[in-house]
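Sending over a structure as structure tokens; questions will come in a sec.
Every protein chain except one is present and positioned as in the full complex.
Chains here go by letter, A and B, matching the order in which they are written, and residues are numbered from 1 within each.
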Amino acid sequence: MNSPAPLEAPALLQARGLAYLRNDEPIFGPLDFALYPGEVVLIEGDNGSGKTTLLKVLSGLLAPSAGSVLLNGEPLTLARLSHQVALLGHLLGIKAELSPLQNLRFAIGLGGLRPGITPHHALKSVGLDGYEDVPLRQLSAGQKKRVALARLLLVPAALWLLDEPYANLDREGMALVNRLLEVHALRGGAALITSHGAYAYTSGTPRRLQLHAPAEKAA
Amino acid sequence: MNPLVLWFHKLGSPPYFYRLAGRLLPWLWGLAAIGIAAGLYGGLVLAPPDYQQSDAFRIIYIHVPSAWMSLFIYFFMAVNGFIALVWRIKLSEILAMAAAPVGAAFTFICLATGSLWGKPMWGTWWTWDARLTSELVLLFLYLGVIGLYHAIEDRRQAARAAAFLALIGIVNLPIVHFSVKWWNTLHQGSTVKLFGPSLIDSRMLWPLLIMAVATKFAFAASLLSRARVDLLELESGKDWARQIALAEETSA
């Protein structure tokens, strides 16, 4: 899926003049871009260029200081979130005291379940079969990340916002992320992933979005 | 657009507000100083002594206006907080947060003078009188708002959180007052009635009214001074704020 969907198809996600300020200091933006079904877009930028904040704004967690986010052509607000967006942040949103299976069951309860997949299947496809009932605190950082990836497989969301999905993963884990992204794109989903510098998305050449630290921009 | 609405829009713009407040400030401070001087002279010198409390009653010229102001400012803060939360107007955030310390100061003055008054009247520095107790809770509500505002890093987020707390407080305030009054009647039937339905001599009344107006001016002056500084700090990245800072530097 290295060629974007035809342009007349409605954009899954659209940012119009999107900017975010903290203490009146610009964190990023203004940004204009669109994301179409089947696309994987890589957000590149150095530390402090606002990648994480951008994902939070796009997910609806933070209200933009200027501009708007459109999901399937409709404005996104915290009050009107849909099942369209799945966010995987630095904090994985999983409980160390619970087992992968318990964590995934909770995620399904909260976000719903894609048809034709079970938590067991999902854990198997992220390479965690056999760990279903082991408390997460006994797993490695990479394995925890895989549990969070399994959540992406289960919960129905057309748009994935992944913050540093390759962090903490071994070579095999990175390949797993790429595989998941490919399948997601083929299904008509879209993903926005952040990475500083060395990106590991090897399937085709994804579109890239460059973010610069505001100080650089002024220079 | 309606000229009044237009004026409000202009008022909401930080540079315009900064200049307008700067022009108003000397007048407000002046009126406050004259009013307080006149009110205190009238109250402390001209007004006749009370037949029961003799000269001790004169503390009402500070105590009562402070009590009025403590409630007035809380209300002002909550209204601005509401505007800040609903319409996200930066100026309202600043006004609400600039008002909080002033309100807390008036509340503290009210409590301190009430306590001073209590010593000759009731023989103790403190009594769990319904009004004083409510005023004490009000002081804690103010301190909570101020504490929350200063505990959050991002100034605008801090202002919104503290404004939200102020709104909770304004819902809570009548409940506190009602419950404290109920509690008070439960525990002591015979509180000294400070403001019975007695007729107050007009020579005692006019200084009080002057003080009530003068404290409003003092509040407005103090509020605008604080708001100007906060605004300059918050907008320090903007061109207009830089220009003002540069102008001050060259004139100094």
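Methods note: a residue touches a chain if its C-beta (ideal position, glycine included) is under 8 Å from a C-beta of that chain, and two chains touch if they have at least 3 such contacts.
Quick note on the criterion: contacts and distances are computed from a predicted model.
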item	value
From "Cysteine desulfurase", "NAD(P)/FAD-dependent oxidoreductase", "Heme exporter protein B" or "Spermidine/putrescine transport system permease protein", the hidden chain's UniProt protein name	"Heme exporter protein B"
For the chain not depicted, the shown chains it touches	A, B
Among B:L25, B:I89 or B:V176, residue touching the chain not depicted	B:V176
Hidden partner interface residues of subunit A, rising order	59-63, 78, 81-83, 85, 87, 89-98, 102, 105-115, 135, 156
Hidden partner chain, residues of subunit B it touches	137, 140-141, 143-144, 147-148, 151-152, 157, 160-161, 164-165, 168-169, 172, 175-176, 178-180, 182-183, 186
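Keep this in mind: only the chains that are shown with their structure count from here on.
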item	value
Touching residues (chain side subunit A, partner subunit B) in the complex	22-25
Interfacial residue positions of subunit B with respect to subunit A in the complex	154-156, 234-238
